[in-house]
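Encoded as C-alpha cells, the structure appears first; notes follow it.
Some chains omitted; the rest stay in position.
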Amino acid sequence: MKPCKRIEIVIEEPMAPRLVSMLKGLKVSGYTAIPNASGDGDRGTRRGDELAGDSSNTLFIIACEDDRLVKKIVEKVRPLIQRSGGICLVSDAHWLTH
Amino acid sequence: MFLENLSSPPLLFFFLGVLAVLVRSDLDVPGQIARFLSLYLLFAIGFKGGVALAESELDTTVLLTLLAAMAMSALVPLYTFFILRRRFSIADAAATAATYGSVSAVTFITATGYLTTQGVHWNGYMVAAMALMESPAIIVGILLYTRYRESSGDQVRQGVDWPGLLRESCLNGSVLLILGSMAIGWITGPEGMKEVAPVVKDLFLGVLCLFLLDMGIVAARRLGDLRRSDTNSGERSPLPAMVSLSLALPVFNAVLALTVGRFLGLGEGDLVLFTVLAASASYIAVPAAMRLALPESNPSTYLPMSLALTFPFNLLIGIPVYHHAAKWLLAG
C-alpha cells in the first residue's frame, strides 16, 4: 500500500467531458466516473430528472500519488467549478499496489 | 375549441403529471426512460417528415419557408435579449434569448398530433424547419453575450471556443437525430416506411402520452423551484418579470410568425406549425448547450420559464388559439 491523495469532484454532467479531457491533458493515470448523481447547492437543486443531462451531476474519483500532479489538477478544476458549480474534495488514502 | 384540445389523451397525461407533483405523489418516470422516449419521438417525427418529403415536390415555397424559419430563429433572440437585459444579468438574458429563439420539439410534435386529430394537412418539410431552427438561436445568443459582456466591463476569462460551439449547436444529439432520421426517411421513402410504420406511426400517440406524463412531472417541479427561489432570495430573481415574459413572448413571437407565414403563402397546417415553432422555447437542446457555452448563466432562470410556463401555455392555450388565428388570417 502506498500513500496517495483521493480527489473527489462533483461537476454537472455537460461539463464532464471537459474534465476528462483536462485530466488526459495532465496525463493522469486513471479516474472513475459515476453518472446520474443528483444534488443541491448554491445553484439550486439538480434532480437528475432532466431530459438532456443538464440537471445531473457526475462524481469523479481520482487516486493520485504525485502531490504536484494533485495540485495541478486542483488548480485546473477550480475555474470549472467556479463557473458552473460543483465541489472538489481532497483526502488522504492508501492505494493497493499490484 | 379548448375543450376539444383538452380532451386529447396526451395533454391530459401532462396534467396528470402536474397533479402528481402537486399532491406530492412519488409517481416518477425513470431518467433513462424519459431520455429514450424523447429519442423515440425525434426519430419518429424525423422519419415521418422525411418520407413525406420524399412524396412531395420541393418548390420555392419550401426553400423560402426553411430560410424564413432560420431567420426567425436568429431574429427572435435579438429583440428578446434587449427586452430581458433590463431585468436579467447579461449571461441570463443571452441564454434566455437563445432559449426563446430555438424551438420545443415536443410542442411541435403535440401540434402535429393536434392537427392530425383535427384532420388538417401539413407538410413534411416543416420537420426540417424545426430542425433548422435549433441552432441559429444558440449562435446569436452567444454572439450577443460576447459582444455585450465586453462592453459592460466583465472580466473575460476565456475566449469562446467557436468550433466547439458550432458543433454543439448544429450537431447536438436532438438536431442530428431529427436530421438523420429525416434523411433516412427521405432515402428509403414509402418502402422504408412500410417496414417501420408499426413503430414510427402506430405507437406515436401512445408514447407521447407517457412522455408528456413525465414532462408534466418535470415542469411542475421546476415551477415549484421557481416559487421557492423567489421566497428565498427576493432580490435577484425577478419572478414577476419571468412569469409575464414567459407568457408574453410566445404570443408576440406567434403574431410575428403568423404575419411572416401568411406572407410566405403557407397553408393552414403549415402556418400553424410555423407559428408554434416561433412561439415555443427550447428546454432540452439550448439549456444543455448553454451549460457549456455560458456556464455563468443561471439555468434556474430560463429552464422554469420555458419548461414550466411557456411549454404548458403553448400546449393548452397556444396551439388552438394559433389555429383559430391562422384560419381567420387565411379566410380574411
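The letters A and B name the chains in turn, as written, and every chain counts its residues from 1.
By definition in this document, a residue touches a chain if its C-beta (ideal position, glycine included) is under 8 Å from a C-beta of that chain, and two chains touch if they have at least 3 such contacts.
This structure is a prediction, so every number in the text was calculated from the model and none was measured.
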item	value
Chain-type multiplicity across the complete file	A x3, B x3
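Criterion: only the chains that are shown with their structure count from here on.
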item	value
Centroid distance [mean C-alpha coordinates] between subunit B and subunit A, Å	32
List of subunit A residues in touch with subunit B within their complex	12, 14-15, 18, 36, 43-45, 47-56, 79, 83-85
Subunit A partner contacts - residues on subunit B that touch it in the complex	28, 31, 34-35, 38, 157, 173-174, 217-218, 221, 225, 229, 283-285, 287-288, 291-292, 295-296, 298-300, 303
